[in-house]
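Excluded from the complex is one protein chain; the other protein chains are retained at their positions.
Read from first to last, the chains carry the letters A and B; within each, the first residue is number 1.
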Amino acid sequence: MSEPPRERSPGEPVQPGEWGLLQWALRRDLRLAMRRRSDVLTVLGFFVLACSMFPLAIGPQREWLMRIGPGVIWVSALLAVLLALPRLFELDHGDGTLDAMLASGHPLPMIVAGKLLAAWLVTGLPLIVLAPVLALAFSMPAESIALLVASLLLGTPVLLGLGAVAAALTLGLKAGPTLVTLLCLPLYVPVLVFGAGSVETQSAGLSPAAHLALLGAGMLTVSLLAPLVSAYALRISVE
Amino acid sequence: MSTSGPGVAHGGAFEPLTAARLSMVRGGRRLFADVSFELAAGDMLLLLGPNGSGKSSLLRGMLGLSPLARGELRIGDRPRPIAGHALCRHTLYQGHAHGAKGELTAMENVALAAVLDGAPGGPGALEAALRRVGLERHRDIEVRRLSQGQKQRLQLARFALNLGARTRLLWLMDEPSAALDAQGAELLRELLAAHAARGGAAMVATHLPVQADGARVRELRLDAYRVPASAVAA
Partner (left out) sequence: MSLFRFAAPQTFYPMAGRMVPWFAAAAVLLGALGLVIGFGMAPTDFQQGEVYRVIFIHVPAAWMAMFIYVVMAVYGLLTIVWRTRLSGMMSRALAPTGALMAAIALWTGAVWGKPTWGAYWVWDARLTSTLILLFLYLGYMALIAAIEDPQRGDRAGALLLLVGVVNVPIIYFSVRWWNTLHQGASVSLTAAPKMAATMLTGMLVMTFAFWAYSIAAALHRVRSIIIERERHTRWVRLMLGVPQ
């Protein structure tokens, strides 16, 4: 069914095509993350530390911890994502590789989509894997843990997508990381409400279906729009 | 995706580029105004001028990376919007920064750039390009450990690779001879000469002398296009 590879005349360019570009950016950023392992581990370390601060501050009573567990884990995950955001485009901007991508004539949103996917795999996914461990430390019951993981699975892409827009807008600015936080937090409120709220709702005996549905809708919308909007923001910032 | 289009005919010939009355405003001031030039196959246009005269900005403006306030661009006969990125597909651009990831090796960087540039040929071509710029012994060394001159040569590897392609026949280079030693400067000369010989064109922003045998070399002094502050109208 598949045809033999087309004979290429010498010198004919090899155009990567859109999905090829996404894969190119994905593999590139994954490889870079592997070489910069400390950055990745810092984010995870922060996540664990932030969660640990609360029992230390409030006291280790199990009922309290069970109550605040979902919220604490969600907020810490959110802050950990914020930590990873400034690096999304800043490094490429600094060494000129971002300019090369912009000047290549290829559709920038596809490249950005690849970068965002890599960022989620490197930052979001580990958070989701670590969350159940922390949830146990907060004495959360099994169904809550499962729901927490599901909400993070749907929510972290939204956090990254919105954060990417903020990171792109603040590219190269001295106050970058602080500014990214200020810009993101208002936009993160709905994600937090529906994400952490879903676990709350379930503990209260009601169905979290609506929360998850809204998160899911948000995830789909942001996944489609974030690459486009951040690519546009990158062009604005590089002018 | 089609391989033909403005800037590259099927036979890979360079379609002449005409720029008329380009002007750019930066921070409220006019950086340069009414810059006009033409580029045909085999041309090399040197952009000269002191720092801050807008050499880099002109190159970026042509690619749509920085906004041009006014002017016209034509590829062949066809006018192209100055706010668009029409030229990007047909140019190979090297900016001020080195454009390589420090954590990756020389070979990995060349391989990444090759995909973006649409360079033909497999790993053999990549090795050949590294050899051409004298970095074959550094192929597996992380770029952050290379010297400035070596990093600059790595950029030239992209151009060496492009010599074997039939697209991206317009080379836009921003200070390519910075940090190059005598051998490196010779390499640049050879690459530019080979590029001109096969019918490509180049615009080189520089304040060091750059040569290319066999190319029609012209100069464009950008500081002649500056608009004195007192004459700036609304």
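Convention: contacts are C-beta pairs under 8 Å (C-beta built on N, C-alpha and C of every residue); 3 or more make two chains touch, one makes a residue touch a chain.
Only a predicted model underlies this, so the values are computations on that prediction, with no experimental measurement involved.
Of the candidate positions A:30, A:48 or A:179, contact with the unshown chain belongs to A:179. One chain of the complex is left out; on chain A, the residues touching it are 162, 165, 169-170, 173-175, 179, 182-183, 185-187, 189-190, 193-194, 197, 200-201, 229, 232-233, 236-237, 239.
Mapped onto chain B, the footprint of the missing chain covers residues 26-29, 67, 229-230, 232-234.
We take it that only the chains that are shown with their structure count from here on.
Chain centres here are Cα means. That of chain A falls 35 Å from that of chain B.
Those residues of chain B that touch chain A in the complex are listed here as 1, 3, 12, 63, 65-67, 85, 88-91, 93, 95-104, 108, 112-113, 115-120, 164-168.
Across the complex, chain A meets chain B through its residues 8, 10-17, 20, 24, 28, 31-32, 35-36, 94-97, 99-106, 235, 238-239.
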